[in-house]
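Just one protein chain is left out here, and the rest sit where they should.
In this document, chain identifiers A and B correspond to the written order of the chains, with residue numbering beginning at 1 in each.
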Amino acid sequence: MHIRYRWVYVLLALGILAGALVTPIIYWAEQGAANAAQYPTAPVFTSAHRSLADAIRDFFGLHPTPVQPIAYTHKVHLANGMDCTNCHANVESGPVAGIPSIKLCMMCHQAVATDKPEIKKMAALSARGEDIQWQRVYDYSPTAHVQFNHAPHVRAKVECATCHGDMRQRTVAVRTVNMDMGFCVNCHKLKKVSVECIICHF
Amino acid sequence: MERRNFLKVAAITGATTALDHCGHPDHQLIRFIPEEDLTPGVAEWKPSVCTMCPAGCGLLVRVMEGDAEVVRNGQVGLMRMGLAKKLEGNPNHPINQGKLCPRGQAGLQVTYHPDRLAHPLKRSGPRGSGQFQEISWGEAITQLVGRLAPLRSANQSASLAFVTKPIRGRRRDLMEQFLKAFGAPPGISFEAFDEAVLRRANQLSFGRPQMPTLDLARTNYIIVFGADFLGTWNSPVAQSVGYGVMRQGRAGSRGKFVMVEPRMSQTGANADEWVPARMGAEGVLALGLAHVILNQKLRPAGDMSRAGSLIKGWGEGLPEYTPQAVESRTGIPAATVTRLAREMASHAPAMAIIGGPPLAQTNGLASALAVNALTALLGSVEKPGGLLFTPLLSSSPIAEEGSRASLASFAQIQTLLEKAPGIQALLLCDANPVFSCPRSAGVREALEKIPFIASFGNFIDETSVLADLILPDHSSLESWQDNVPESGAPEGVVSLAPPALHPLHTTRAMPDVLLEVAHQLGGPMATALPFKTLEDMLRTTYGGLGGGKKHDPKEDAAAWDKIKADGGWWSAQVQPSAPLLNPVSHPPIAMTEPEFDGAEVDFPLHFLPCASQMLLDGSLAHLPWLQETPDPVSTVMWGTWVEINPKTAGQKGIKQGDVVEVKSQHGSLRAPALISPGIGPGTVAMPVGQGHEHFGRYASGRGANPLAILAPMIEPETGALAWAATRVKISRVGEGRLALFAGGLRAHPQDEGQR
Partner (left out) sequence: MARKWGMVVDLDRCTGCEACVVACRAENNVPTVGEDQAARGRAIHWIRVERYWEGEFPDVRLKFRPILCQQCDSAPCEPTCPTYASHHTSEGLNAQIYNRCIGTRYCANACPYSVRFFNFYNPVWDKPFHLQLNPDVSVREVGVMEKCTFCVQRIQAAEIQADAEKRGLKDGEFNPACVQTCPPKAMVFGDLNDPESEVARLARSNRATKLLGELGTKPNVTYFEAESWEE
């Protein structure tokens, strides 16, 4: 593709820059000023995307691997005889598997491996009354409107690794399985479970 | 050429993406260790008590874990905590039996309101400017103690005043004990639509200074004089539950409901027969009905009850109240009076009740006594299908509530204003007399001069904006709830529940603050209130309820746990105690003509403020859910309106949505007109609730407040404000807009005949 006039490229670039700036402006414009001090992130909650980059990620289904505050390693914990539900305990009782608070970690780590730098980091956090800011790896875009419920899947004996990968080889969680809608629907069809839209999207 | 530019564009896109990722706001907030252990995604249902109106319905709160931005130790961060997601009625609670009204449902918005006061404040600008600065709790309590202690040492304890919205239960007892130990006069209980007139009438007629409980589920006939009992009056949810049964809950039996009111209300719309009697003449109509029953001997002659003896001429059969005489005084045809009387006498159990505008007249007490006498004549007092009184635990000091409850809010405020020059300190808790009293009463001007004002409420409103010190209470879902409901259940009830939520903000429970202050003031105050927290006080008082051997700590503890889990204690075992006071002798009254402020020639229209189904008395105007829910009768959202009869509007050239000026002898206001067939040509009505100046972002600067222009007319015996006794004139000012939900879902600024 060859565009004849250079100004078209300039316009295109300016347009993208403008979009990158305007989207957050629209987002911030939907705010009540009075809240600004109390809510430094954003004074309102809205369905609007926070920025153009956010919108692009959402549209293309990009899930860049986030950086975790503590270099947690699943490999070591699972090798030591723990299993998924020791920490992600609620997976059979409801929709959310859950990530434990630092209180659970410190139950062991007040005594175990206390010389390791990451444990020291964690102990310092805990002493300050702070919890670990785990970054979410598995979630759905809000615009997908998916109401996923772990419990019926676990009761149907779907293995954690089916969707989350084999954590015995992993340190932090990474989206190894491409969890697009086709992935879900294929399994539903295999297991002869309903594939009506309303089952998940409401 | 192509590749270079493509890379340029890609680089810019990539840069914005990267920039956004680095600066992602959420990644910068720290996270606090959770204070609770909740299972994410799974709800816990916790009992509580609704505080949106005085009825005291039992709640179940759906609590789920969520991420909240909170401030802890001066730092902002994220914290997982239990969040209230939905409120439902408690199915076991005798008052609301699992149901909840729209205001109760909207209660969620109080806890999570953006304008809610999150920490103590000290005034930093001129009084009333709304300028405050944040201080710590330590400073706030020190300041409060610092202002109260000198009053005691200088023997000026009596110069402390405490104005609160009506509260019942231990919270109230604590407050009263605080004031008593301090040496100050009892607290002032203020609400806009107070019920002193009806309580006084019930005290005289039945020996019970208490709001009635209506046994609608078993009644066959109810005639209602003005009381919005399916909307805002008394115990609306309990009454609605009973009403549903009255209509379709008993095979083959459907009770009749007759409504007597000057303007079609949400309640009145449900009536089988709608009777628009002249304002202030409702008592005359009641006596007309009694006359027919007495003279045609439609009820057994033995019903010469105490209630009847309070009416002059009762023993003679009320000779002045023939159907013809009643017709000329009320505007209701004589034949209708006769027919209604025959109907109610032949469809026992039947009852008559009164509330709202008829009591807000100068002859309100007389009207109430007349209606009470009619119910007594029908044989329905303390009988199935009739008027009951919720048993009050005779052991509790709350039983004395009755005598104080008869003191009208307005009278108490007027007394306060008279004493204001001598008041050194004023404490406020959720009462807003500056908004709810007529402007002419001069509440704001008088309170402004008080040297020290402190407020415990959750929000800045027209009254608390005058405060020097703000010590914000927890929201109701974050507080211990205890309430001894006055009406709504046939059995004795104590509602009690621990906090359903951890506090979101840096607030403190008002009772606990009072206890701390008492402790710091020391001496007799500390001795009178030996509790550390309200919870301690509640456990001491209520721990023994619900069985268990006295002084058996294990059984008491089990009983206490059960009460907390149930959300209260209730028992049909509690016998209705004997009438609380010795019959107060009272000379028989005659039905007087009501007096109205403003000569008819200058002010030709009656002015009728109405409690709004969504905003009640204005105390709920800050909640956007209620602002946006259409009013049942008008479908107006987010606004005030003046309801005008089509003929009256036509005469003055007023069209739907036009701004009109409503003028009384004591003030004027402007609001859009709503042409309505539900109101007569001689009356205009306005909802109460809007017209706030200082009440948060959703309520301030919106609409008009009809209470402001009222004349300070009173019912002479109780001193209650006769808020339906003002006359006004109206004139068209210009075009305007109403946000209506009706019809084509559009505002109709200019459409005639479109309702």
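Methods note: a residue touches a chain if its C-beta (ideal position, glycine included) is under 8 Å from a C-beta of that chain, and two chains touch if they have at least 3 such contacts.
All figures in this text were calculated on a predicted structure; none of them were measured in a lab.
Per the touch definition above, the residue from B:Leu160, B:Ala227, B:Val241 or B:Met591 contacting the chain not shown is B:Val241. The residue touching the chain not shown here, chosen from A:Leu17, A:Ala144 or A:Val174, is A:Ala144. Touch with the hidden chain on the side of subunit B covers residues 41, 64, 66, 68-69, 83-89, 96, 98-106, 108-109, 111-114, 230-231, 236-237, 240-241, 243-244, 247-249, 254, 256, 264, 266-270, 272-274, 276, 343, 504, 613-614, 624-630, 632-633, 635, 637-639, 645-646, 677-681, 697, 702, 737-739, 741-742, 744-747, 755. Residues of subunit A in contact with the chain left out of this view: 30, 32, 35, 38-39, 42-48, 95, 142-145, 147, 149, 151-152, 155, 194, 196-199, 201-202.
Just so we're on the same page, only the chains that are shown with their structure count from here on.
Subunit A and subunit B, compared by their mean Cα positions, are separated by 45 Å. Subunit B makes touch with subunit A in their complex at residues 1-2, 5, 8-9, 12-13, 16-21, 25-34, 39-42, 69, 71-73, 76-80, 114-115, 118, 697.
For subunit A in complex with subunit B, the touching residues are 1-3, 6, 9, 12-13, 16-17, 20, 32, 34-35, 38-43, 50-54, 56-57, 64, 90, 93-96, 98, 101-103, 126, 129-133, 135.
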